[in-house]
Every structure is written in structure tokens, then in C-alpha cells.
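Note that this is a trimmed complex: some chains were dropped, and none of the rest were shifted.
By written order: A, B and C. Residues from 1 in each chain.
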Amino acid sequence: MIEVDIALNLDGFDLAAAFDVPDGSVTALFGRSGSGKSTIIDCVAGLRRPDRGRVVVAGETLFDGTINVPPERRHLGYVFQDARLFPHLSVETNLRYGERRARTDRRIATFDDVVTLLGIGHLLARRPGTLSGGERQRVAIGRALLAQPRALLMDEPLAALDRERKAEVLPYIERLRDRFGLPILYVSHAVEEVVRLARTVVRIEHGRITGIGPVEEMLSGGAIGDEHGPATVLRAIVKRHDARFGLTALEVGAGRELVTPAVERPIGGEVRVRILARDVSLALERPTGISIQNRLEASVAEITRPSPFIVDVRLDIGAPLWSRVSAKAAEELALAPGKRVVALIKTVALERE
Amino acid sequence: MLLSPEEVGILLLSVKVAAWSVAISLAPAIAVGWALARYSFPGKAAIDAILHLPLVLPPVVVGYVLLILFAPKGPLGAPLRDWFGIDFAFSWRGAVLAAAVMGFPLMTQAIRLSAQTVDRKLEQAARTLGAPPWQVFLTITLPLMAPGVLAGTVLSFARSLGEFGATITFVSSIPGETRTLPLAIYAYTQVPGGDGPALRLTLISVAVALAALAGAELLNRALARRVGAPA
Amino acid sequence: AAQEIRVLAAASLSNVLDGLCAAWFAKGEPRCVAVYAASSALARQIENGAPGDVFISADEPWMKHVVDRKVVRPETQRALATNLLAIIAPAGSKVALAPAPNFPIAAALGEGRLSLADPDSVPAGRYAKAALQHFGVWEQVSGKIARAENARDALAFVARGVAPLGIVYGTDARVEPKVRVVASFPVGSHPPVVYPMAVTANARSPRAQAFLDFLLSPPSQAALQEAGFGPPPK
């Protein structure tokens, strides 16, 4: 766990922030350019001294005004917004720099894995001077991972990467998070990344935290989430596997079943599914002859309007489930609290990314 | 041009003195140059000024000060001799000391200059990767300062090769011991008809300097390639 | 090497002394190592404990300095040789001057400068100043002096045509083809230019005194006079 509670003043720019990053989870710092995200991360990493406050990682107090553990003994992997590769060392030596100094009792990434994942094998002998923007950033990510950190601080790590590479790196970061229980503090302007990785979002404006909460909640508020509307995270139990179609049936809430692409969990195991509100359609009756596999009986619990033309509906399916529809659809279906409807969710929309 | 055994002796002595001078200056110059570039502290200007004194004062005065300090019975010479058995007075070690003192400001300034340009963000990155300050210094700062260290070494080596006033005043011009190229050249210019041998020795000096500079230039290019700067 | 004899000598003596050292060694005596520098530097070094057996100064004040500090043996002090002062001009110059009271040296200089070793600090310059004062012309030229570091540099200014006239040691003047000796100052017009020598107090060579005697022997003196030096004053 990373616990942050700091304040500092930078020549007119005032910053005060307090939040936690639990183990095995990603917390995203979300805010406009210049709002103070990199500054906060610098404080956690020990590169900037807060005026006051405290920083605790894995129970160890790294800063509290008296204590100020130097960066090299914090064991945090920092991927900088600007890659900061060492220009006089080869790519390989850059990568090995932290690895050689890592504590041997914690090993989260091997050199070969990281090089393969990031596709930088052909660059190992080069100096950073001639790398392309994305190549530089990939090496920087690898370097931070190979230092075998006990937490990751990532400042727009994927901004310069193409989507294919992103699609390869993201699951890797997820695996690190899950397998080693790493807490990750993540800055990104890309909502998809945040939605995908983060459990919690810390919203920051002009150096002040204006909201902390689960991704679903924070992204429904408007400012950040209006792209996809709110999302629902459901806890579910694996009921059945359908090997023929590559599907898994999950039990969500009281007896209700949700069919998703195959989940590699034993029957009875617990999984989390995240369902974007934009992927949930509503029907008055259970339709037939339609490709949408999930048709769940539900009742309307609550209706909100994040904008005049958009309606977010909280359904009750034994558990809450959010759906976003257009104002016109809401009127056509005469949606109102208590009304019984069928929630339609495409199986492919539940593909774990 | 064939060198006489005497000329070879002078040449070798000069190179030995200059090389030792650079060798003993290097570590302190790096430390001082770096400290001056990075830190502000009370008395910094005074230290800076003292470092520059050998430039500002006539070399003869520097040599005289060294003579007083490091004479066998001088305030520094006596303890050095008694405790460590090091004797500077009238030995080639004294010539090294004189050359080092005169070259020190040149070396320090060059190093300081390049220490100023090392990007501290890279040093920060190294710290987050687990390197304590001294490792950061050795693996990041110092290599990135290399051009300045090299330039400083060249300047100080050249200055040491050419050092005359302080040396002759401090350790005199003892053949085979302290009579380096400039001292020998000077001696020849002081006697009628000495211009010929003086010119020969001058050409030898020039050749040594040329060789040293060519080596430095090669190293410098290698360094530039290393950091991937366009050639 | 413990046997060798180390001679600390004024730089202007170097070429003669090298020859004399060789002759001394040829006689089966210990090797002689000559260390040349300005008299001032040597005197200070001796004062500060420089190892050396014999000191040969280019002037008497520095010898007196070391005598006063008891770092040479006063009883061994002798004069090695003397020198003359010559007025010189560039080789192509047609100037004619003869030292005499109020002789027209200032007029001969014209806009140019008179090249001397520094009359305040260097022996050659001091002697030149004394000679000019002797003939009553110092006041006329004192504002037109170019003060060189030593007599050799004073000679160079004239040889290069930078100064129309200079006053240097006769020994220097006679070997430089680019200058012409216009006149020599008569003995008595200035204090004698004497090169005093002495054995140092911490001399280790048992042959130091013998070396001084050798330098005063007729063959050595002949070599000195060959180079233009005069005999030591009686």
C-alpha cells in the first residue's frame, strides 16, 4: 500500500493531496495538464521534498517531515513522463542499471520477458540518442520494471506507444499488479487505460484533490467519464464453461446469469466483471432472434441525467447495474423508477481486455 | 630529427612530471570542480579565488611560496618529510607539485563547466533505480562530465609541460631531476649561441603537445559517439 | 652519486661552466652537476636548504644575502671572474658613441628606448645605471629605459631592432651577430662586475673547495677569458 498525504508550495503553485493506493491495485491520478500529477509522484519517489505530510509504502514511513528516506532506498519503480534514459549507456546497460542494484529477494520481472514484451531486443546495443520516441519510452518502462520495485509510479507511460504495443503492455502491467500485489500509481490522460487498469481514481485540479473514488463512480460524474458513462463492477461466481462456443456463464446477484467470453477460472471461483453503461441496452420485453446473448430481467432503481440528452439508469438485477441510453430512448420506453425492463448486454462487449 | 641521449632524458622527465601532475590533480580537481558547480556555501568565492591565484600571480611568486612552505624545514615540508618520508624540495616530486598547482585552476574550471551541464534529472532517475549518491556520481555524473574532465586534463597536461617559473624557483633546474623541457629551453636561451638547441627542444615540446592533443581529440570523438551526438 | 659535486650557478655562466665541469671530470674528479637559475632564485633555495656544494652568483648582494644567513662558508668566498659592460646597437646601425661625461646617448636614442636589464633589480641593469650615472647621463635616459628581465633579453631587443641601443655584458654582446658593440664602459665607470663564489654551509662533497681552486686555475681562467670574461679583481 502507498499512503500519501502531502502539501507543498512551488513558487506560487500550491499542492495538497492525500490518498492511498492499496496493494495489487492501480490508482489513477487524473487531472488536467499542470494540475500537479507529476509533482505528487515526484514526492512519493523522494525526488521532491514536500513541505509537510507523510508518505508510507508497505508500512514503511518514507517521509514524515523528520524521516526522509532517500530515493534509492524507496525501491519504487518510476517511469518518467520524459523517458530520462542515460545517454552514455547502451539500451541494455540502461535496462540493467536498476536490475543490478535490485534486492534479490523480490523478483517481479526477468530481463528476457521484459525485452520480449516491449519489443526492444533489436535495440539493446544502441545508445538512446537515436531511438524513436516510442522506443525510448519502452526502454524506460523496462528499466523501471527490472529494478524489481515494490510499487510502480507511472507517469503517462504509454502515451508514446502505438495501440498494438499498448495492447501488449497493458495486460503485462495487470499481471504484475495481480501476481505480485504491486500497488501502482498511474497518470494517464487516456480514459481507456485508466478504466482498464485502475480501481480507484484520484481527481486533481489546480493542486487540490476534488474527488477520490472507484473508477466506476468517478467516471460517471461527467468531467472524466462522459465518454462511456458509468460502469458497473459485479462480483460473480463461475457457474459453467461452454467449451464449444468459448463462453462462461457467471452467476451475478440472485440466480441471474451472465454469459461472457471464456474466463480461465474453475467453477465456483470468483471473478469481477466490469460492464460499461454504454454497453447495456434496455428492452421492454425479452427480444428473440437477436445476437445479444445476455437478456437479464431487471427493474429500474434510479434515473439520473448527466446531460440533458443522456440518461443513466441504475437497474436492479439483484445487484446494481448501470445502463446509459439516449433521452429519446428513455422517453420511448417511458422509463421510470420501478419499471420492469430487460437489460441487454452483448457477450463480446464483456471481453476481458 | 634524431634525439641526443640528453634530449631523450629531458623529454622523458618532462612527460613523467606532466603525467604525475595530471594524475595527482585529477581526483581533487573533479571533487572541487563538481562541488563548485553544484553547491553554494559560505566562502565559496574565496575558495574559487584561491584556486585561481596560481593564474593571477607571477609564477615566480607561486614558486617562492611553494619553496617557503615545502622547504625541508618549511611548515609543510618538515612534517611531510618526517611523517611520510616525502621530500618535495629540489626533487622531481617538487616539479610535479609546482606543475600541479599551476595547472589546477585550468583543470578545475573545465570540470566545473561540464558538471554544470549534467542534467540532474538523469541523476534523479538513477537514484530511483537504487543507486546511492556515490554510485550515481560514478556511473552517471562522472561519465557525462567526461568531456570536461578530458579538456581539463589536456589543459593541465599542456600547462604542466610548459611550466617554468614556479618550477625553477621552487626546485631549481637540476639535470635529470627537475630540468624539464621549458627549463632546458630557458637555459639555452640564456647563453650566447644557445638558440639552436633551444629550437630543437622547442620542437620536441611541440611534438609532445601535438601527440597529447591528438590523443585527446580521438578520445573526445569517442565520447561524442558514445552519447550518440551527431558526429 | 654521493660523490658528485653540485654547483648552483647564475644562468649566464652556463656555457662556460659546462665546459669547465667536463674538464674537471676528465681529471678524474667527481662528476659535477651544474644547476642554473637566476641568482635570486638560487640564493633563496640555498637559504631554504637546497642541496648544493658551490654557489656562484652573478652579483654580490645575493652572495651577501646568503653569507648573512650563514648558509655559505664566508671564508671560502672568492671572485670567479669579472665582466664588462658594452653599449650595443643593431648590426646595421651606424651610431657612434664613446662613453664620456655627458656623452650624447639620449640624442642617439632619438624616439627609441635604451634596452637594459631592470636597473632596480637585475645586476646587469644596476651596473649599467651606475655607469650612466657616472657619466652624468642617467637623468636624460631614465625615462627611456626598456627594462628587460636579464641581460640576455636586453640583448634580444637590440638584436631584433626593437631598441636602437642597449647596455649588456660584453660576454653576451660578442657572440650575437645581429648586434654591434658600439663601445665598452671603462673599468672604474661602474662597480666591478664580479661573479662571487663560495662553498655552501651544508656542502657534502669533500672536493668543493678543490673545485673552487680548479676554477681559479690558469686553464680555467683561460677558458673564461676565451668567453669574454675578465680576470677576478686582485
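Just so we're on the same page, a contact is a pair of C-beta atoms (placed from the backbone, for glycine too) under 8 Å apart; a residue touches a chain by one contact, two chains touch by 3 or more.
It should be emphasised that the depicted structure is a prediction, and the values quoted were computed from it without experimental measurement.
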Labelled copy-number formula for the complete complex in this structure file: A x2, B x2, C x1
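The rule we apply is simple: only the chains that are shown with their structure count from here on.
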Middle chain, criterion being Cα centroid separation: B
Whole-Å gap separating chain A and chain C, where each centre is the average of the chain's CA atoms: 91
CA centroid of chain B to CA centroid of chain C, Å: 35
Two or more partner chains touched - positions in chain C: none
Multi-partner residues of chain A (at least 2 other chains): none
Residue ranges of chain B in contact with chain A within the complex: 121-122, 124-133, 135, 139-140, 143-144, 146, 226-229
Residues on chain C engaged by chain B in the complex (per definition of touch): 6, 8, 11-12, 14-15, 33-38, 41-42, 44-45, 48-51, 150, 152, 171-172, 174-176
Complex contact set, residues of chain B against chain C: 60, 63-64, 67-68, 71-74, 89-90, 168-169, 172-175, 186-187, 189-194
